[in-house]
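Note that one protein chain is taken out, while the other chains of the complex remain in position.
The block that comes next holds chain A.
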Amino acid sequence: MNPRTRLWLVATGGAGLAALLVAACLRLPRFGGDRHPYGDRAVHASLERHTANTVASVNFDQRAFDTLGEMTILFAAVLGCVVLLRQTRDEHRAHPEPADVARPVRRYALLVLPVALLTGLYVVAHGQLSPGGGFQGGVVAATALHVLYLGADYRALERVRPVGAYEVGDALATSAYLVTGVAGLIGGTAFLANTLLPYGTFNTLSSGGTVPLLNAAVGMEVACAVVVLLAGFLDQAVEIVDEGEDDDRAGDGHHHEERGK
């Protein structure tokens, strides 16, 4: 394909997209109005299935299949990062020495860590009731663990974060979502259909049928995925060094071990 044809192709596609977007925007409900055709229907469906948080109902019930796609995107992205950021043959691991942490930083970090972790878990657990959910809470819980890197050092972080276990957790959570979907197909009516479990009492933790289960699966998947992702980046930034890179690092008190020891 020569550049001219390619330009034509892009121009045609872009013009079509622009025209469709403008046409769609012209028919949008007015900004700030309190009525919305889709919103009203979504709220109605969510209340019918005793899910207090309509957004959770949209994510894990009405559009549960979309969420499966989003979850798979994150899974695939993290998988790609793990493959790209692995230790290659011409790199080796430097072992970071324990670092001195200023006393106020340490105290503040140790104070914040449990609070942030608990907040993340709370947001995951109450996804079907209040704003938040598996994705938001998972990211908070996973980043909360990394406060330990600020408050103590990399060794301490590595001790509470066996990457292998989190990789397994990531895969298990993704499978749990799929299995819940298949259970809906076998026991109920369709894949990911929320007809299997009783809907429970409105505004309690167990309400909403399969919504809390799918929400928890996404929470676990996202938390594990973010931990694995950050582990890959941290390994590259802190531990893994190229051949010859140790020359300027030796002065910082790092000693090295050859790969495979």
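Just so we're on the same page, a residue touches a chain if its C-beta (ideal position, glycine included) is under 8 Å from a C-beta of that chain, and two chains touch if they have at least 3 such contacts; residues count from 1.
Note that contacts and distances are computed from a predicted model.
This complex has a chain not shown, and the name its UniProt record holds, of "Hydrogenase subunit MbhD domain-containing protein", "ABC transporter substrate-binding protein", "Cytochrome c-type biogenesis protein" or "Pimeloyl-CoA dehydrogenase large subunit", is "Hydrogenase subunit MbhD domain-containing protein".
Checked against the full complex, the candidates A:G133, A:G151 or A:G181 give a single residue touching the omitted chain, namely A:G133.
Those residues of chain A that touch the chain absent from the view are 32, 53, 55, 123, 131-133, 135-136, 139-140, 143, 146, 226, 229-230, 233-234, 236-237, 241-242, 244-245, 247-248.
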